[in-house]
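Excluded from the complex is one protein chain; the other protein chains are retained at their positions.
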Amino acid sequence: MSSVAITPERPNYLNQEYGVRSWLLTTDHKRIGLLYLMSITFFFFIGGFFALLIRLELLTPAGDLVLADTYNKLFTMHGQVMVFFFLVPSIPAVLGNFLVPIMIGAKDLAFPRINLLSWYVYMVAGLIMLHCILIGGADTGWTFYTPFSTAFSHASVIEAGVSIFIAGFSSILTGLNIVVTVHRMRAPGMTWSRLPLFVWSQYATSIIMLLGTPVLAITLLLVVFERAFNLGIFDPNRGGDPLLFQHLFWFYSHPAVYIMILPAMGVVSEVVACFTRKRIFGYSAMATAVIGIAVLGFLVWAHHMFVAGISLYSALVFSLLSYFVAVPSAVKVFNWTATMYKGSIKFTTPMLYAFGFIGLFTMGGLTGLFLACLGVDVHVTDTYFVIAHFHYIMVGGAVMGYLGGLHYWWPKISGRMYPESWGRLAALIVFLGFNLTFFPQFVLGYLGMPRRYWQYPQEFQVLNILSTAGATILAVGYVLPMIYFVWSMRYGKIADGNPWHAAGLEWMTPSPPPTFNFDETPVVTWEAYNYEEIPAPEEVRIER
Amino acid sequence: MFENFPLWPARASTMAGNVDALFVFLLLLSAFMCAAIFSMILIFALKYRHRANVEAEQIEGSTMLELTWSIIPGGIFLFIFAWGAFIFFQERTPPQGASTVYVVAKQWMWKLQHEEGHSEINELHVPVGKDVKLVMTSQDVIHSFYVPAFRIKQDVLPGRYTIAWFHATRPGTYHLFCAEYCGTMHSGMIGNIVVMEAANYENWLAGGRASGSLASAGQDIFQQLGCVTCHRTDTQGRGPNLVGVFGHQVQLEDGRNVLADENYIRESILDPPAKVVSGFKPIMPVFQGLVSEEQLNALVAYVKSLSAAPAGVAATPSMVPAGSKQ
Partner (left out) sequence: MSDSPAVLDHHNPELRHHFADMGQQKNAASLGMWLFLGTEVMFFGGMFLAYLIYRRWYYPEFVVASNSLNLPIGAANTAILICSSLSVALAIRAAQTNKRVQTVVMLVLTLVFGLAFLGVKAKEWHDKFVEHHVPGTSFHFEGSMPGHPEAKINPAHAQVFFSMYFAMTGMHALHMIIGVGIFLWLIYQAWKGRFNSEYYTPLENSGLYWHFVDIIWIYLFPLFYLIDRHK
């Protein structure tokens, strides 16, 4: 039942203060999370728009929609915007900022002003990126390989590099805040082993942000310096080594993909626990797995370079290590599946996204086994097989996790329910559109269609058409939540503190929460996911 | 399969079948894992869907299960690793006695030089059933030599040689793609590998404007640039005698032993002080910037021709970059 009029509200973080200044100068982690929500949604649609143009061009084998240089800029900017301005911040800066303090019983993050600073740093970087796009953008691919980026490109490489360099600091500050918060701000009784798995995954993600991002920063800076001041660090004509760039770049960019997926895994754990109404199977294994993925993720970077000119023996080592990191990821999928056993499962929108995540992440992860395999990788690297692989994980995994999380915590964030039928419909459209877009790309890759191709041989056309058709469907699935979330802020059913009857401290405070999260600091005496103590919506219980 | 809608690439080399076999194994394994997981999820979703008055059962976990489903996948992964590594080792080890084609990549074309002296642009004619080794370098940015039908791919770098090889098994024309983004016409940097029956290939060789073999062109350059004044074939030269050098170990002044492969020859021309042969002084002039890639290829081919077939040395390609001290 929806309410049109807003009944007199108790003070909460949304209505405590009004006005633009109260938002732009806020230090409340919840408001900052919403500021990030606005910004990353904006960049998501920019990056998505570029994706649509790419798919439109690829409807025909000839390059007949845009110029070759324009196409090269489109895929570059699509990658840069999506990776650095959407995926990396998405869950940590929106949901992480909003929820981590509440989940551990704290009043705010450890450094609220630094939190606000991180958003401003992100915005400065974003404005520079927008300007870079408006003057044409970079055309190096999101990977900036030298010597093309340092000595041959005529596009706005320096500006793009500077923009991402600055965005990296936003990431570092967010990670720093979360690590210190989890270490120092837990409420009495909230021990490490009682932390929700979402917090564990945010913590692991933040460790990666702290250790990896600075290496990207210095790498991009060296590229910018080389271009601006004509240094020769990566120029083979002057004794420099282009492969040095690749090692430095991937040292960050591989762990970066775990920055993008671990938070989504955290969301899935929360959602699956709630909508099976039981604790996650194997809590310790799950927490260990996220830390294991974070650590092992730093040891595998050169699996992006198997054909780049590294030695045979390097390749062997990195291939072997890459298989090690696959194990904890697989373990997580098994544990989520096991959680459903003897659960009491509800198919709400967040749960549909969780199912979608598990399925698509499984497929994407399995294709990672193909890529880690040296003999096969030689054939499929730098083809659409890789593109399909990482989109299965980034889009089928991370974005679905993000959307699932948004839906799950929407009542907490806004005090309103989104319309459930529309939610389920959008989830289904996203799932179908996604598979149609990206599954054909596995076939294209094995057939040999290289990536970053503006034009392609005729025999690849049918699969490309299927892929573009899927992309248009996927776009619809993404636009729908935009519309109904905004709609729900005015017309959505008013939510109480715990509409899902879920476990977790965030559900023990009103929706939306007061500015300082809790009226009294909670004292925790229960384990995480204590669903046996939380009554289901129906009161009468009969043991199975 | 279908003409305009192929679903599987052609197999035209000895490696293609091996790669496909492993790929199919991985496909089956993945299909099995997906089927297993998805069907369990489906069954659980249906069987344990929420029903009024039925509670979930709180299950902590099971260390035994965790170990099982860590160790078994781990073992399978190790198996996949080993199989893939084995194939990779074959892909990276050109057989002895392979004929050599020198490849120079530049934005946005492929230049190919046969030992016999033929030059081609964007097209490579090869005989079926013979080992062909590619010695490749770039004039500008990083490119990548990719022939899907052969299942081979190797990045082509400026400043050094990288090596690939294949043994074509079926006559036909197959795509050659550049697979490392290299600028505006990256997607236009494509060509054909034309695999011919032996007789047709001989005809093709004979019909080309044979201006002499690559090695003889190299010999001309060797004279023009004055290399011959120091690199004499007697013991009086200020530089080492190059006869018999290629393919064998060389002792350096600092005590190291290195293999004299294509990259060694290249580096010795472009950056002589990097590796000085034992007993000689570092007085050779630096030719960086004074020779083109094609001239370098010819010189390498010439020095190679001064060796008998290397005895007992596997032609393991060295990925040593120019200027490195290994």
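In order of appearance the chains are A and B, and numbering begins at 1 in each one.
In the analysis below, contacts are C-beta pairs under 8 Å (C-beta built on N, C-alpha and C of every residue); 3 or more make two chains touch, one makes a residue touch a chain.
Computed from a predicted model, the values in this text were never measured in an experiment.
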Chain not shown, its touching partners among those shown: A, B
From A:123, A:231, A:489 or A:508, residue that would touch the chain that is not displayed: A:231
Which of A:176, A:260 or A:398 contacts the chain that the document leaves out: A:176
Among A:210, A:469, A:494 or A:524, residue touching the chain not depicted: A:210
Residue numbers in chain A that touch the chain omitted from display: 106-112, 172, 176-177, 179-181, 183-185, 210-215, 217-219, 221-222, 225-226, 229-233, 237-241, 244, 248, 251, 516, 521
Absent-chain interface as seen on chain B, which is shown: 271, 273, 281-283, 286, 288, 323-325
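Assume only the chains that are shown with their structure count from here on.
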Between chain B and chain A, distance of the C-alpha-averaged centres to the nearest whole Å: 36
Chain A contact footprint on chain B (complex, rising order): 3-9, 18-19, 22-23, 26, 29-30, 33-34, 37-38, 40-41, 44-45, 48-62, 65-66, 69-70, 73-74, 77-78, 80-81, 83-89, 91-92, 107, 140-142, 144, 146, 148-149, 151-155, 157-160, 162, 175, 177-188, 190, 288-289, 319, 321-323
Touching residues on chain A, where the partner in the complex is chain B: 63, 68-69, 72, 139-141, 145, 147-148, 152-153, 236-237, 239, 241-243, 276-279, 281-285, 306-312, 315-316, 319-320, 323-324, 326-327, 330-331, 333-335, 337-338, 340-347, 355, 358-359, 362-363, 366-367, 369-370, 372-379, 381-383, 443, 446-448, 450-459, 461-463, 531-532, 536, 538, 540-544
